[in-house]
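Dropping the structure in here first, questions after.
Just one protein chain is left out here, and the rest sit where they should.
Coming up: subunit A.
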Amino acid sequence: MDLLSLILWPLKWAVELILVGWHSLFSALGLPPEEGLTWVLSIVGLVLVVRALLIPLFVKQIKNQRRMMEVAPQLKKIQDKYKGKKDQFSREAMSRETMELYKKTGTNPLGSCLPLLVQMPIFFALFSVLNDSQTGKSGVGPLNEELSEQFGSSSLFGFAPLHMSFSSAMNAPGGPEVGVMIVAAIMVVLMTASQFITQLQIVSKNISDETKASPMFKQQRILLYILPFVFLFSGFAFPLGVMFYWLVSNIWTMVQQFIIIRNMPMPGTEAAKEREERLARKGKLKPAESAAGDTLVVEEKKPSQRQQPVGKNRAKKAAPKNPAVAAPKNPATTGPKNPSAPASKNPATAPKSTAPAATSGTPQAPAAKAQPEAGTASKNDGK
């Protein structure tokens, strides 16, 4: 416990500084310093400062998500490779390959665990600041005894003290304080609703169909509907001030998420389709953007295997021929698919690829071979 308060000390200090700073600003602007509204606005100010400090992290995340467009074809290749494979091992292998791709291309769209880790202690620090002020203790820093008492006893709408929670109002010495309980209940509902909407936005719009099909996701989706109710109950124990902080922070997240999903959706998701439609309606969509997937795939289709060295005489014979006519025989132009040379290396794909060589299957086979596990990809050229 002591270690925890030692860790929290600097954070509590910072939280107090920001709160007192906003409080004196609002007081200077003419709001009565002991009024609840002033302190409530100070909590809003605290949220603004904390979330604004986290904006650079989100900007970086958005930039990475934009760069995801560049790797979208490669990502799609991985997704196609594991299409219809819903067992745990395929899912895991797919996640691994996706992560490897992100790392290689420097386009990791995930925000890392840091923003969460930063916010949690701030939340606890505010909790303990409010708790201390309730028991009349002064803060560890800028929040002196007078301000602490003011903060603790200041109230929302004039009758719901910030330090009180639903449970403490229910067990108040002078009988249950119904007004406080109602305010707390409304806050819990609003808080849960905002959390729910934020999650629903992500789940319903910003997740690709492939992810949606996985059993893991379905499990998560069920949890999404259960968890707000878990929150509902645990929320009753928090003081109104903490809940208010949480609520404002949730609203910030909700708006931020809305803007991000609308303007920079993950490629291959419903939100991305909607954005393209919106842009198309306005006539702003560049043709290159919609066709990006196809053009880049064509670039990928380079033979990965070394071309068989061809003697000058044979090359001369092969050169004047039309490649389409030459395809069934394919002596030199499609070197890697020559069954005699690499067949031993890749028995699964090589014999098959000779048959449809004249059709569009021609460029596909080398691309499949480029992937490490050619066996799993062979279904592409099998059909």
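By our rule, contacts are C-beta pairs under 8 Å (C-beta built on N, C-alpha and C of every residue); 3 or more make two chains touch, one makes a residue touch a chain; residues count from 1.
The rule is short, and it goes like this: contacts and distances are computed from a predicted model.
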| item | value |
| --- | --- |
| Options "Ubiquinol-cytochrome c reductase iron-sulfur subunit", "Phenylacetate-CoA oxygenase subunit PaaA", "Putative membrane protein insertion efficiency factor" or "Aspartate carbamoyltransferase": UniProt name of the undisplayed chain | "Putative membrane protein insertion efficiency factor" |
| From A:Ser24, A:Ser95 or A:Ser204, residue that would touch the chain that is not displayed | A:Ser95 |
| Listed residues A:Pro33, A:Gly111, A:Pro142 or A:Gly179, member touching the removed chain | A:Gly111 |
| Contact footprint on subunit A, counting only the chain that is left out | 57, 60-61, 95-96, 98-100, 102-104, 106, 108, 110-117, 195, 199, 202-203, 220, 223-224, 227, 230 |
